[in-house]
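Of the protein chains in this complex, all but one are displayed in their positions.
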Amino acid sequence: MVITPVHYIVAPLIAAFAIPLLTKIHKDAARIVPGIVLFYNVVISFFLMNHIAEHGMISETLAGWEAPWGINLVVTPFTGFLATMVSILGFIIWLYGYRFKRTLKGGEVKFYEILQMMMIAGSIGIIITGDIFNMFVFIEIVGISAFSLTAFYRSRDGAEAGFKYLLIGGFASAFLLLGILIIYTQTGTLNMAQIAERMPEVPQQMKIIALVFFLVALGIEAEMFPLNGWAPDAYSQAPSPTSATFAAVVSVAGVYALIRVVFTMFDVEGVNNYLMVMGFVTMLIAEIAAISQKNLKRMLAYSSIGQVGLILISFGIGSNLAVFGALFLMLNHSVIKSLLFMAGSYFIYNTDDKRITALNGIHKKLPIVSFFFALGSLAIIGFPPFSGFWSKFYILISAANEKYIFLIIGILLVTIIELTYYLRVVGRIYFAKEEEGEPASHRPSINALVAMSSLALFIIVIGVYPDLIMPHIQNAADALLDKTNYIQQILSVKN
Amino acid sequence: MEIIAIILLILLVGSILSFLINRVNKNFTGVTAFLVALASGVVFFTKVQSGYQFNFQLAGLDLQWGLTDYSYYFAYIIFGLSVLALLYSIKYMEGKARLGYYYASFLMTILGMLGVVVSQDFVSLFIFWEIMTWASFLLVIYNSYYKIKTKGIKYMIFSAIGAYAMLTAIVFIRVHYDTLLISEAIAKGAFNFEQYIYIPIFLLLGFGIKAAVMPFHVWAPSAYSKSPMPFTTIFSGAMSKMGIFGIGLVFTTFYLSNDPENFYWVRTILGWLGGITAVMGTIYALIQTDAKKLLAYSSVAQLGYIVVGLSTGTELGVMAALYLAVIHAVFKGALFMVAGAVEKQVGTTDMTKISGLIRKMPWTFFVALVSIIALAGVPPLGGFVGKWLLYEALITESNNYILVVVVFFSSTAAFMYSYRFLFGLFLGQEEKETEHIKEAPVTMIIPMVILAVIAMIAGSYPGLIFEPAAKAMEAIGFQNVSWQMSSLTNIWGDTTDLFLISMMIFAVFIIAFIFLTLKGLKKTRYVGTKDISTSGELPKEWENLTFQIDFFKPFERAAAPLYSMNMNKIWKNLGKNLEAFFGFFRKLYTGNGQTYALFVVIFLVVLLLFKDVIFS
Partner (left out) sequence: MMDFQTLFEQNIEIITIAVYGTAIALIVIGLYAVLMKKHLVKIVIGLSIMDAGIHLLFVAVGYISGGTAPIFSPGSENAATTMVDPVPQALVLTAIVIGFAVTALALSLVIRLYKHHHTANIDQLNSLKW
């Protein structure tokens, strides 16, 4: 194998240290190098996906220590799918933000780019690592980059949001460490596969206490209510490409961590119901909070939390079809919410105002961006024939399979709330009386347009012909649920 | 490639094309859209026969498109009305803003409706249903630039409630009956009200909302009257019929069973809802001063009749419903076009402001007259036959006498608003402001006249509609439906020859016309509105003598209690209260980082305390 999973981590790290030096040589290096790295990540992803399609999953051991002892990186169809998705979106977000430096009020481009790259690399690390402590380290890498990026505009509110995020993030890392500690004392290992193997021997009480710590810690990362107080602030204050990254990459990694721990490591009953109930509460409260938001990015943030709630519900249902639906929704959510944040940030950029009322009639100034925003809104609500519909449809079918009729009605009622506030915004963009003003001062640059169009194209193509992507998601769902195979493969792989 | 897919593709490409053409030249947009609709209609009727179907797989689901006689029947309504409405649009929309947007959404709506009727499985049905909904939503908000907050959103929220009710039913059909094909679901008894009763209930809810059945009708009047008029003809004429289409599908199981006791309660409730819708729609139509609003409420009422007809479940009743579905599309389409023509030429449809347009717009008046007679159900025009069948079905076959009285009351009261519409716009004194008014352009007149002529023919030869209707009924479970070309037979065996009656009435009309014209030519003297005196006093310049103000004041006073029971208000209050309630929960996000940290710790403690309850 020419390319191994470790390239995912090594390339960004080398680049992160090299960028400050390279900027001395050429002033644009800070912007170009992360693009190369992120594009390389996409190449790695495709290469690895091809490889596992032929030879089965990869478990790469680091520094010559074999699986249970050393840290290993695992690429299964499941982690490979998520890593591919995250790296592609990371690259698209980089493309979108390539000329964004003009809006970085006072911040330095090179730090922005390094942090952004590390956040994406860390998220991929969370996804592909097979070691629970290593996952903690990656979560902290993502966390520190995310805290800094949230406070990147050296403004009053940015610092406030950053501090809140950091405070809650500090709790997350503390509880995660406690959880890891308990697990380590009980099983004597940090390798997730081996933990899973030894889990049946752990006393029930210990197991559940550890699980609670994990659920709270990773619940914070996965934006679960009531642990998500930081999220709306962080999303709304971060630079816009970062907000998109939060929604498309960081929350995916958070949900992944939660799901990996719950599904693979533990074998506790009742956790599915817990996920379902908390997912529903998260979704309900988030959408309720979103409906009366005055700030566009804050509204999108609450909407993201709502989507994550739905993803958790779907994982909670737990059947193969439900996991399939959840992964599909994860993909859709990442794509659509990035598009919405990208389009939304151009509105904000042009009006210098984050309030929704400032959007009145803005479609005249920014027709293409407005179209993308409207498309994204329709797609995220789940209107056919856009991609959002299929994920919602499969989630509903899987819920129906388990006869959860009230859950279905609940989800659909919450969707109506969602529809109301999205259409209010779209209505404002297109139909409110426009304020007099000169034409848009900041038209979208060509790279931003390419980024947004590729996402929009995905939404439409997958909406019309979902079969393009469905087999991959199905493989991913199978791989996630096939726990014994995962354990065996990792513990038996020799280099 | 399958022919249906090609037709849908034509409409899709046409939609995009008309959007693009508008960027190049605004004059060709309307013509393009009209030609696209015409072409797809021609291809459809020449190439597609009922019974055609094809299967394919999408997203791992077995789907099927095709046409039964039942869906073919509705395809007539869709294409007939759409083509005429698009022809009408060309001049109506001339000079208006965002033409590309308008025509693109219009064609998408047609695509959605056609998709609904060609879907033989629930997933495509739902997909097309939603396409139809959001495309029409775009048109509903076309005019209300500044009032977006309420009008369009209300329509969308109700549609979404309906659509999601359908979706719930669909996923459960898939789970319980392991099929998504409509025909298989019917064969397996998915719409029985015995097992899994929520499936048909949710489906009826979904379709009922589109058909504007009480208490979910509140979106309809505002949505109908706010949309651009050519689209309203489609909206009220064809799209609301999609709801009827669905209700018919759900009742297929019952029609097949041929057992009058089946579904008794469901049908009774739905029948009564339809009856109440008819009455309420009529009563609200009476007090409207805006012609568009009047027609909108009248549409709600007419849809009520159709629902009553469907829920009787007898051969006559369903025949009446299907007949009314077409004839309503015809005359209500014509009437909305009349209102549109008046709006285009005069600039308003407020009946208190305009009157006496008869001499300015004679053709429009002619169409209005014919259609309003059809609406009121007076022989010899189309509406009469439908109402006759409906009464007969209610009286002779379902023994539901109170409902008969309700329906009868509502259709009698309909005379009042019919009269008001005709009188308000066309009769009465000519106003000074309307002196310069001219007849509408010819491309607007043609579709109106075509519809009026259809209404007349349908009155004399109802068999032309009965024939496809009978076929359609056979497709949803009836056997050997009998019909006659131009006569009605009651249960005592008396036969009425409709053609003869029509001819007699027309003869009387023509004689009267000739007579009055000859007589009138010499003696008529035209006077101005203010050219009169009351008790020796001349009216002042500012006095408004138009009859239209306080037209039905006594009636309004008498029916005041009815008007106070306003569904609209109830829904609005519900919405407001819900939002206030939501606002309360929002306060959980206090903005204080420490509180959030406290949440985290409390949550952890609670989980630890109840860990044995939650996890086992």
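The chains carry the letters A and B, assigned in the order they are written, with residues numbered from 1 in each.
The working rule: a contact is a pair of C-beta atoms (placed from the backbone, for glycine too) under 8 Å apart; a residue touches a chain by one contact, two chains touch by 3 or more.
Predicted model only: the values in this text are computed from it and were never measured.
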item	value
Option touching the unshown chain, where B:479, B:517 or B:594 are the choices	B:594
Omitted-chain contact residue, chosen from A:45, A:72 or A:237	A:237
Contacting the left-out chain in the complete assembly, out of A:181, A:446 or A:461	A:181
Touch residues of subunit B, complete complex, unshown partner	586-587, 589-594, 597-598, 601
Residues of subunit A (touch criterion as defined above) contacting the omitted chain	133, 136-137, 140, 143-144, 147-148, 151, 154-157, 159-164, 166-167, 169-171, 173-174, 177-178, 180-181, 184-185, 190, 232-233, 236-237, 289, 292-293, 298
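Operating definition for what follows: only the chains that are shown with their structure count from here on.
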item	value
Centre distance in Å when subunit A and subunit B are each reduced to the mean of their C-alpha atoms	44
Interfacial residue positions of subunit A with respect to subunit B in the complex	163-164, 167-168, 171, 175, 208-209, 211-213, 215-216, 219-220, 226-227, 229-230, 232-233, 268-271, 273-274, 285, 288-289, 291-292, 378, 383-385, 389-390, 393, 396-397, 399-401, 403, 405, 408-409, 412-413, 415-417, 419-420, 423-424, 427-428, 430-433, 465-467, 470
Subunit B to subunit A touching residues, read off their complex	57-60, 123, 126-127, 130-131, 134, 137, 141, 144-146, 148-149, 152-153, 156-157, 160-161, 164-165, 167-168, 171-172, 174-175, 198, 579, 582-583, 585-586, 588-591, 593-597, 599-604, 607-608, 611-612, 614-616
